[in-house]
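Have a look at this one.
For this depiction, one protein chain was excluded, whereas all remaining protein chains were kept in their positions.
Just so it is clear, A, B and C label the chains in written order, and each chain counts residues from 1 on its own.
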Amino acid sequence: MPCAVFGASGYSGVELVWLLHNHPQFSLEYAFSSGAREDAEPIASLYPQLAGQLDVILQPWHSNLLSQLSQQVRVVFLALPHEASAEIAPVLVNAGLLVFDLSGAFRLRDPLVHQQAYGFERSANVPETIPYGLAEWTTLSGTEQLIAVPGCYPTVASLALKPVLSLIDSVPMINAVSGVSGAGRKAAIQTSFCEVSLAAYGVATHRHQPEIAQTIGHDVIFVPHLGNFKRGILATIYARLKSDVSQATIDAAYQQAYATAPLIRLRQQPPAIGDVVGTAFCDIHPVVHQGHLVICAAIDNLLKGAAAQAVQLANQYFAFDSALGLQQRGGVV
Amino acid sequence: MPCAVFGASGYSGVELVWLLHNHPQFSLEYAFSSGAREDAEPIASLYPQLAGQLDVILQPWHSNLLSQLSQQVRVVFLALPHEASAEIAPVLVNAGLLVFDLSGAFRLRDPLVHQQAYGFERSANVPETIPYGLAEWTTLSGTEQLIAVPGCYPTVASLALKPVLSLIDSVPMINAVSGVSGAGRKAAIQTSFCEVSLAAYGVATHRHQPEIAQTIGHDVIFVPHLGNFKRGILATIYARLKSDVSQATIDAAYQQAYATAPLIRLRQQPPAIGDVVGTAFCDIHPVVHQGHLVICAAIDNLLKGAAAQAVQLANQYFAFDSALGLQQRGGVV
Amino acid sequence: MPCAVFGASGYSGVELVWLLHNHPQFSLEYAFSSGAREDAEPIASLYPQLAGQLDVILQPWHSNLLSQLSQQVRVVFLALPHEASAEIAPVLVNAGLLVFDLSGAFRLRDPLVHQQAYGFERSANVPETIPYGLAEWTTLSGTEQLIAVPGCYPTVASLALKPVLSLIDSVPMINAVSGVSGAGRKAAIQTSFCEVSLAAYGVATHRHQPEIAQTIGHDVIFVPHLGNFKRGILATIYARLKSDVSQATIDAAYQQAYATAPLIRLRQQPPAIGDVVGTAFCDIHPVVHQGHLVICAAIDNLLKGAAAQAVQLANQYFAFDSALGLQQRGGVV
Partner (left out) sequence: MPCAVFGASGYSGVELVWLLHNHPQFSLEYAFSSGAREDAEPIASLYPQLAGQLDVILQPWHSNLLSQLSQQVRVVFLALPHEASAEIAPVLVNAGLLVFDLSGAFRLRDPLVHQQAYGFERSANVPETIPYGLAEWTTLSGTEQLIAVPGCYPTVASLALKPVLSLIDSVPMINAVSGVSGAGRKAAIQTSFCEVSLAAYGVATHRHQPEIAQTIGHDVIFVPHLGNFKRGILATIYARLKSDVSQATIDAAYQQAYATAPLIRLRQQPPAIGDVVGTAFCDIHPVVHQGHLVICAAIDNLLKGAAAQAVQLANQYFAFDSALGLQQRGGVV
């Protein structure tokens, strides 16, 4: 299944490139990067760790490549800035391509909420039905043209909360700590080595808060933190339980939801960030205490929170095994 | 004011030694360490970073030193294992010494709760009134004989919660991430370099949970985490507010509680761990959102959460300035 | 090709298990661990990150398993303490098994040098010819019974030095920094999280110094350092060049040695630790300056410096492609 990646030089993009390059069913035909030299540039010039392993050529995208692209490729993965995705995704869809968009451009249903969160209006020529692809909770018919891949925080928070939503009785309070790669590959004083130190940011104002709320159908309090590590998100989620909900009931709810999900691991101990880094897993460990629920959940933000979930959705679209090509233990960054 | 430290070679102990050595009013006369060589051992043999700065001699404690100690010293700081503190504190008090105990031996009022948390019975010869020394909330008369210095997590959680207790309407949910030094100076596989990775532990079962509950007079849900850094605790605390409590009301409550507290910093932004490491400050930043309160608070676990708070209490006991000798920007470990 | 791993629960052992489990030509039949429970223990109980990925069972070794082992298995990898390897390797060889030993038991030719380095005498029943398996410099005939896999530091140092030995004119001075995993999976105060800080150790007395000297046939000055990271070794090697040796001559020597070596990458820039971590590559970058040579070289100590080199040697033994099964981008630890 020939495919292309836009935004291939970013952290999520390069993980996509690696996953697709090694996937038994997809073949990577194009890797576009806005920063690439006109005469094409090996990906190892940006990521020297890939030398001798991944001979992919980055090239800049030009709109006159569209017809060639639409003839040679079936699937496109967009790892672009939000507004760039909003612009190009409809163009690609119109050219008959299947698009998995990793940006936030098409995640929020409500256009006002979207505009408030992302600061730009979504264009009108967006198809009406774009699935929000939380992989374990999404069934694709194989007729979709554009799928919105969830954000990193919403992925872990929603996977953790959805099985037990009917059992809780308060606003969920989501404490999440992300590695620095979540901020993308760019120079910024906040993510420079000497400045990174565990702290909350965007307390209850982060654009992923409405995304989580939309996904679980309930307001949430969401407090993201930046942690002093490269990859991974650890979410610790707090909620009051309805009366008489036991640990056994909670455990059963997770079993029912995920017993056959190959990329969810229901854990007997709180997961560590290191348990999931480099993998496509989401680890979940729920604890009931004094009428409250604490859920510890972890993902790799660049994999299950971005590139691997996109590939998982593509697997599901084409009726491949959901975890096909996702059994790795490392990443590029 | 001549003083002594027991447990001087542990992480909290060595911070105490450093603080007292540089304090304008206290003079360190003895530094006891159970692991010290009989013939006395310079502290720099364990902490080479102190060579040329701190020529303190570690020596083992023997009970036959008691009368000498009680004649030469007025104040004793105990940075010992809980059970060792429980045994020796009454002996030192009986010898007329003023004791600041950094262990958990005398913190929990209820003997059953204590035994459940610490696994041993507290002896009967404990004086009845032992203040729990949360420094900003404790007034010492100068007649106390034994003061229980709060634990690290309870210090930051209680300082953050006490000003607003009357304004919240749910069980507080306390998410806290501690540096590895909180586990003390010892070899253990869990704290070995390659094994440390951000994760929750002791979810809702940590012995600091009843201590926080006792201090704020209310049940709490407390989830400690181990983080991949040496020092510091970041607590992010969640609670539902009573109706119509505004940000202004919350801010006023903190102002009223701490406007003149020299070691509390009310911050306009979420504090980072790095802002408090090496200092005696507790930084607090409250945010009101959709009827809920999120409090971000941070301390250095070895300083405000242990050694510096003990010295602060001693300052208060002797009516020195509360922050005397605590304006440093670094520590030993 | 059925195989077994001894010492499967250590850091090198578990990497071996992962590599063999995913190898297209080897199948892992047994994973022995001295610490495993008698009733067999899933490897994920020690390494929870492997849950759902690697369903290998650890079991303790008993000598009465020998005949069963020798019938079911062709190759054994030993990731054991040096003395344990020295004892069991001959037993396994006598039972007809092919043994790749990752310890230092059989690396040093000179028994006196060996005893001085390792503190024990090697038993007499060791076969006389045991290849020292620096993979790029070793040709295996397929008749060997026991192969000594080089140490981590000697691997990177020797790979860097061997192509240019005839061009240098001084004792090579090898500065190497290793991640903490090089010390193995055990609790020790020196490798506890709060104590690790970049420093030299064993200056010119490390047991890998005679191993490097033996391999390159020349005395060396070797200074290992412990760095504050988990995996990887960066070696920076200094030597004076014979007169008139140019950068071009040096580059040609490396080209000649390694142009077709799939796991050596001759780099145009100094390699970073992060470029090789999780891979089986050795990256090399030589610089000529003022009559001197500086070689920057890097490996992952647990892969090219241990498990991956062992598998590479096994590949070579059985005439598989040298890099078969070694194109990963991550590890377990």
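Convention: a contact is a pair of C-beta atoms (placed from the backbone, for glycine too) under 8 Å apart; a residue touches a chain by one contact, two chains touch by 3 or more.
What you are looking at is a predicted structure, and each value in this text was computed from that prediction instead of being measured.
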{"item": "Contact list for the unshown chain, restricted to visible chains", "value": "A, B, C"}
{"item": "Which residue of B:Gly133, B:Pro210, B:Gly305 or B:Gly331 touches the chain not shown here", "value": "B:Gly331"}
{"item": "Touching the absent chain when the full complex is considered, from B:Pro271, B:Pro286 or B:Gly325", "value": "B:Pro271"}
{"item": "Option from B:Gln59, B:Ser103, B:Ser192 or B:Thr279 whose C-beta touches the chain left out", "value": "B:Thr279"}
{"item": "Options C:Met1, C:Leu65, C:Val113 or C:Ala200, residue touching the unrepresented chain", "value": "C:Ala200"}
{"item": "Residues from subunit A at the interface with the omitted partner, ascending", "value": "11, 180-181, 185-189, 191-194, 196, 228, 230, 333"}
{"item": "Subunit B, residues in touch with the chain not shown (by the definition above)", "value": "18, 48-49, 51-53, 262, 265, 267, 269, 271-272, 274-276, 278-279, 281, 327-332"}
{"item": "Residues from subunit C at the interface with the omitted partner, ascending", "value": "170-171, 173, 175, 177, 197-201, 203-205, 219, 221, 223, 225, 227-229, 232, 234, 236, 238, 240, 270-275, 287, 289-290, 292, 294, 296"}
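In this section, only the chains that are shown with their structure count from here on.
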{"item": "Chain whose Cα centroid lies at the greatest distance from that of subunit A", "value": "B"}
{"item": "Most centrally placed chain - per-chain CA mean versus overall CA mean", "value": "A"}
{"item": "Self-contact between copies subunit B and subunit C, residue sets same or different by half", "value": "same"}
{"item": "Distance from subunit B to subunit A - Cα centre to Cα centre, in angstrom", "value": "40"}
{"item": "Rounded Å distance between subunit B and subunit C, as computed from the means of their C-alpha atoms", "value": "45"}
{"item": "Residue numbers of subunit B (touch at least two other chains)", "value": "228"}
